[in-house]
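The structure under discussion is supplied below as structure tokens; questions concerning it will follow.
All protein chains but one are shown in place.
In order of appearance the chains are A, B and C, and numbering begins at 1 in each one.
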């Protein structure tokens, strides 16, 4: 079996959520790689929308570190305004997006604004970017996170990107037209949300991870099955495609 | 003295309202000619904005019958969206515009929607186009009209393009941010609005027109001075420029 | 590989324009009006259409005269260089037609609201006007921040938007240039987009300049090759406006009988656009050709 890094496993798991032909609003960093991997494997007809004002249905012709790299503009379907990309999103034309975050809670609310008090924070983070918009308006969105107790908290300090709020019915009450997080992919496992309680639950555990590690790195008492299924590792082909898009291992930890 | 048509006199009078360097939102037909005449004579630096999404600071290189004729796109400063032209207007970047109309009242309210009752009109007219927007949002606007009793009525049947409503303070109460009609140019004379009462008043009478004609063709008791000054006729140069833009006399009645 | 969307115009109209559909047309205002598509709707005897557009020039009048239209949402319906649209007048005055009166700005905001996926957009136009009397989609509101009075404009989301463009590939990627009017908003706001193109080109041609693209291919439902599709309106890069056609139409449409004769010749009497162009004749066609060319300075989209 191929050797792979934790990030490569996460990106692969993320990519597998993209169905062929779906419209994906693609964020920075790992989400960008996940989209490229999906396009290069099982979802060749996926369409990518980028907040810079880019729509493309082919992969960039050369490796890119970020969505603003010129190969990502080359032969795009549309180079337009951010407002045009946001129009497609707000209308409901986006099936799926990926968001990275610093702090998440059991309802999938995400914080990328500040750790601690907003006025006197322990750490000020970069902010929403497009993440709030994706969490509010995409058909579904997937969170990609490092799994650490300080990040997996019972209640985030600041909701940058709404998940299920305080539980069932919250999104509707807030006026959000659709969506919600469908999965969380972490350094330890893959999670989904119980359709009734809207609480995060384990789907698969990454190879070599002990359930106890997940319990201890999660800041709320998370229910775990006795013997959770393992996350399917990346195939040789997936790794090959992934490494074509990230040849230096900049994002996938091989540098 | 040169001979000229009634329309040539009206267009010339309209053009003279354009100060050099002003931004003019240019409408269809006579207003279009008025702008071209001003550019070709005393206001070479006037900038024209057209509702189709065109901004240009030079005259079209060939005669045009309407703003969508391709010479009006040739070497424009900007070919953009109607929304972009409207943004400049709504922001207050437009000094002046011209509007034609079917029915006007003593406060300069203009009707281009229907004569008679809205539900069962005597005549249904084409509607606002951009006229309502210009009347609401330009720094000032000028009406160009045939002067007939059935058109100059005490109260229009429908306000397509607001003038001063029912008098002083009305525009502010309605929420209009600026503007109002500054002049009315008709087949009989040139009119302005009293700054206090906001009622239409005669400024100059066209050569050869009897004051009594104005009184009888105006549907409300209009005050006229004993000996109103005459409208200055078009100069040879103005006629020459004007006829370059309307060589067939399509708009200025020489056909 | 994305899906090919190329089809004949009659197929596209048959598939995507149903009786009762709301259809955005003429969103370039005076240029690039898809007359070919309107004529095909008339030939197919569509019923109860809702027409949406800022200034339709004479295309709306033709559809109304043919009895295809139940309602018009527009800022202006007539004939730009002559004034009245007689079929429009007749139909309204005989209460056969509902009109929702817009201004160009309120129509822009209505389609932009549709495009942005919000139910309304605020404006500062039409305050004090009577437009809200003949348009339930206009309502005065108060700004939640400043307290100022504003005119809210309700979103319009057409079922179909038909756009005449210069060139398209078979997958729905297309270049449009000239003044764009409300075309971008109309495409984004609509459920289906039909493109009629003067030329069909390879994807590489469109991909060489993604800034010239009007709307993303994945939102396009049909691509139709229809040279002279916008005649008598002008098509930048291809042909000038045919003023005579507008004047002739004005004369012909003064009476219902006159319109019907005109329609028998120019719509029912030609089975498709090719036959229409044949009827115009080569001399007429040549008189509309561009005489002065102006080629855009290249831009490099490399890396």
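The working rule: contacts are C-beta pairs under 8 Å (C-beta built on N, C-alpha and C of every residue); 3 or more make two chains touch, one makes a residue touch a chain.
It should be emphasised that the depicted structure is a prediction, and the values quoted were computed from it without experimental measurement.
Participant: Just list which of the chains on display the missing one touches.
Facilitator: Contacts of the unshown chain, counting the full complex: A, B, C.
Participant: Please pick, from A:41, A:97 or A:160, the residue that touches the omitted chain in the full complex.
Facilitator: Touches the omitted chain: A:160.
Participant: One chain is left out of this view; which of A:75, A:93 or A:198 touches it in the full complex?
Facilitator: The one listed residue touching the chain not shown is A:75.
Participant: Looking at C:121, C:161, C:187 or C:267, which makes contact with the chain not pictured?
Facilitator: Checking each option in C:121, C:161, C:187 or C:267, the one touching the absent chain turns out to be C:121.
Participant: Looking at the full complex, which residue from C:48, C:211, C:244 or C:271 touches the chain that isn't shown here?
Facilitator: Hidden-chain contact among the options goes to C:211.
Participant: Contact with the hidden chain only, please: which chain A residues?
Facilitator: Residues 28-29, 50-54, 61-62, 65-70, 73-75, 79-83, 86, 89-90, 113, 118, 120-121, 123-133, 135-137, 158-162, 165, 170-171, 174-177, 250 of chain A touch the chain absent from view.
Participant: Can you list where chain C touches the absent chain?
Facilitator: 116-124, 137, 139, 141, 143-146, 148, 150, 152, 154, 166, 175, 177-178, 180, 205-209, 211-212, 236-238, 240, 290-303
Participant: What residues on chain B make contact with the chain left out of this view?
Facilitator: 23, 44-45, 47, 55, 57, 61-62, 69-71, 73-80, 83-84, 86-93, 137, 177
Here is the rule we use: only the chains that are shown with their structure count from here on.
Participant: Find the two chains joined by the most C-beta pairs in contact, please.
Facilitator: After counting contacts between each pair of chains, the winner is B-C.
Participant: Of all the other chains, whose mean CA position lies farthest from chain C?
Facilitator: Checked the centroid distances; the maximum from chain C is A.
Participant: How many angstrom lie between the centres of chain A and chain C, each centre taken as the mean Cα position?
Facilitator: 40
Participant: From the C-alpha centre of chain B to that of chain C, how far is it in Å?
Facilitator: Computed value for the inter-centroid distance: 27 Å.
Participant: Which residue numbers or ranges of chain C touch two or more of the other chains?
Facilitator: In chain C, 184 touch at least two other chains.
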